[in-house]
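Okay, so here's the structure we're looking at.
Of the protein chains in this complex, all but one are displayed in their positions.
Let's look at chain A:
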Amino acid sequence: MSQIETFYEVMRRQGITRRSFMKYCSLTASALGLGPAFVPKIAHAMETKPRTPVIWVNGLECTCCSESFIRGAHPLAKDVVLSMISLDYSHVLMAAAGHAAEAALEEAIEKYKGNYILAVEGNPPLNEDGMFCIVGGKPFVEQLRHVAAGAKAIISWGACASYGCVQAASPNPTRATPVHKVITDKPIIKVPGCPPIAEVMTGVITYMLTFDRLPELDRQGRPAMFYGQRIHDKCYRRPHFDAGQFVEAWDDDNARKGYCLYKMGCKGPTTYNACSTVGWNEGTSFPIQSGHGCIGCSEDGFWDQGGFYNRLTNIKQFGVEANADQVGMAAAGVVGGAVAVHAAVSALKRAQKKTQDKVEG
């Protein structure tokens, strides 16, 4: 594969018609929330720009991000996206293995120093000098630092790289640490989710290729176009939420009617992601649509927010697992009891003093 080939040339070489290519450009523009005026811009970028080199590394993770990515439901994404970027190193997708793979990595770093995008799937564990995750005979954290040094920007794929995910769940025995806490001197874009939606992943890459810069990020460093609103804000069951019509049990009539899953612990109201608009698997469905609440997989520390099926989070700071209501009611009960006792003693004291005054007077 010659590196000077443009995206368009790659697509044409793969037998994609210009008509399909233009369709792809307009679909991408709408996926990114851009107006029709941007379609020719995307097409132009695709026709003229050399493919951006991407190095994709994997730390502590389950590869669900890669799995999601290769299922890009976009009409052409499966074929195109892998050709759009020049994926120079990826455990999962590359043909080479062993020493050849590591040599390819070094070559890519050398060749594109300062120009490649580093995509990180998973995170480095820092305990025991990083021995909990070994890549090519060395701790992953070393590989990450090495590759990050020459990167133009870093994409943190998934909840692992963005926040830590399950391996960082309390008590986090391996000290799995999100990428932004290890690499602090590079622009990092977080694309959280377990996994992130395929179209979100391809959308972010396409944006970066088209405009040669990071998309607009929110406070936590997530692309605002996909993570700017909560699942709740665009949920098709929202009218039932406002009406106060909730599923009360998994097998009740309300569940069959498709009422709001708020009481069943749905984390839609606290989860920023595009599931309720983009959907999953070619827009077929998303968790709430299939009758299960959102588990908040694209939020920081989502494994540690109590049960997936509780509305109120259990807090462990008080020694026992209890939610805010149980803690508050216990505290209010103790204070209320103390007040009652104090009132009784006050009344007795007062009565005593009165009798005393009478005796003395």
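One rule holds for everything that comes next: a residue touches a chain if its C-beta (ideal position, glycine included) is under 8 Å from a C-beta of that chain, and two chains touch if they have at least 3 such contacts; residues count from 1.
Simple rule for what comes next: contacts and distances are computed from a predicted model.
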item	value
Chain left out of the displayed complex - its UniProt protein name, from "Probable Ni/Fe-hydrogenase B-type cytochrome subunit", "Sugar ABC transporter permease", "NADH-quinone oxidoreductase subunit I" or "Glutamyl-tRNA(Gln) amidotransferase subunit A"	"Probable Ni/Fe-hydrogenase B-type cytochrome subunit"
Residue of A:62, A:101 or A:315 in touch with the missing chain, whole complex considered	A:315
Contact residue for the chain not shown (choose from A:89, A:140, A:207 or A:259)	A:259
Of A:169, A:182 or A:327, the one touching the omitted chain in the full complex	A:327
Touching the absent chain when the full complex is considered, from A:128, A:248 or A:282	A:248
For chain A, the residues touching the chain missing from this view	163, 218-220, 224, 228-230, 233, 239-246, 248, 254, 259, 262-263, 267, 269-270, 296, 299-302, 305, 311-313, 315, 323-325, 327-329, 331-332, 335-336, 339, 342-343, 345-346, 349-350
